[in-house]
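Rest of the complex left out; these chains stay put.
Think of it as A and B in the order they're written, each chain with its own count starting at 1.
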Amino acid sequence: MKGWSLPFSPKGVASTLTPPPWHYSGDLLAIEFETTADTIASMLPCDLEATESTQCIAIFADWSSAADSDPRLIEDPRRGMYKEAFIVVPARYRGDTYGRVPYIWVDNEVAHARGHVQGFPKKLGEVFMSRPVAVGRGGPRREVGNTFVGTLSAMGRQLMRGRVDLSEETPISELPPMLLAPQIHTRYLPSLDPESAPLHQHSINVLTDVAAGTALSGPAELEFFDSEHEELSDIGITKVGKGYFVSVAMTVTGAKTLPAERIA
Amino acid sequence: MKGWSLPFSPKGVASTLTPPPWHYSGDLLAIEFETTADTIASMLPCDLEATESTQCIAIFADWSSAADSDPRLIEDPRRGMYKEAFIVVPARYRGDTYGRVPYIWVDNEVAHARGHVQGFPKKLGEVFMSRPVAVGRGGPRREVGNTFVGTLSAMGRQLMRGRVDLSEETPISELPPMLLAPQIHTRYLPSLDPESAPLHQHSINVLTDVAAGTALSGPAELEFFDSEHEELSDIGITKVGKGYFVSVAMTVTGAKTLPAERIA
């Protein structure tokens, strides 16, 4: 039997995942928002803590992905392309500040599995976002004066909607810190056996080739909606900041795992 | 009751469609292919006929659409954005040559309904195609030396797969004729009442603002696959020509309908 993830099989073809490096290129529609430090703390495990900054970000992302070890991600776009929506909040761990993703939804099985290996708490969702068009009037241009929208639904409920009116260019150096900050995730798999502990580790990805194109930005709107399956709308947004449309890229080559104590 | 299409409702909000003008902007992955004149004729109604040319084209399209009368197509990308896959064959009608779309699949309800109003024989399908990326290695660039792939499935069966290795620029004037040719469709709705004839009309769209960006092209592959729900794979491909990746746009403002005699 071969494979890098379940299911294992005689040739290793059936595995959902092949090993990194994993390459990502995508367009992000990102919207800054603030909530209270208490709210942020309520979404962190006990060994992470809120920071002075309460600057968070909500992101809709349209990704293409590849892996040196799996040509199918490119040769079958259904396997390698996907959209996701998530929020990032600032968190301090052992003295350093990281981005932390309490909630994330994705529309692709491979990306879902890759996320759980890294510790992203990915759930399935339906994400739509405006794509820049090159000619005509069917959609917005990647230019000042255009509007981009992102929406998220899961389990048949609308969860998040964002809108950005692009009004200026923003240098990469002025992008909001949570947009590309190193992230700390928690790998977790419960155990059904009372004599066996759950898998429980924090994990920080090892990234290379992080890049961003020219960002366009402007005034933004952001709404979270209620669902009996989620707690996203329990986050009280105290302020919506600017919004950004920007192309980014990165490569995941591995991760550093760290002991995690307990959830609560 | 108000509305431009079913369902009608007190405010007209529930209608799937609002009236044209309808604006379209999209990226096309288009692959030339040839089949026999007999095969083309077998997919045409009796009052259309095959031409000397047997140059056909298979297209995967990633569309954004808008309508002056429906801001929701832009404000909710789920409503206005979609992908489709289709083939176009040449057909002569009353002395003029048109593009004819015998089969087309789409992943969006509004586009499905808009298609049936125009006479496109749209069925639901799942279409995926490579998107050009701006930074990084997660997907192909819109540049010579990159590869783009499109796939189509419907009813859980793979139906079509195309691949283009971009090797050069092609001037708009040299794009294959079936890519942007005027098309003749057939509007058809059967009747359950033996005393009432089906709706049956040919229809030629009135288009404005047809535009295309710079086309990249190169060697291509194209395959049709079998399904008990389709006849796509009955088309014997005698030759696969070049492939193209190109951005296009158009506006549909209306149509000219013409009498249709009978199907067979």
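Here, a contact is a pair of C-beta atoms (placed from the backbone, for glycine too) under 8 Å apart; a residue touches a chain by one contact, two chains touch by 3 or more.
What you see is a predicted model; the values in this text were computed from it and never measured.
Shown are 2 identical chains; the number of copies across the whole complex in this structure file is 4.
We adopt the following convention: only the chains that are shown with their structure count from here on.
The distance from the centre of subunit A to the centre of subunit B, with each centre set as the mean of the Cα atoms, comes to 34 Å. Across the complex, subunit A meets subunit B through its residues 23-27, 62-66, 74-78, 80-81, 126, 128-131, 133-140, 147, 149-151, 163, 209, 211-213, 247-251.
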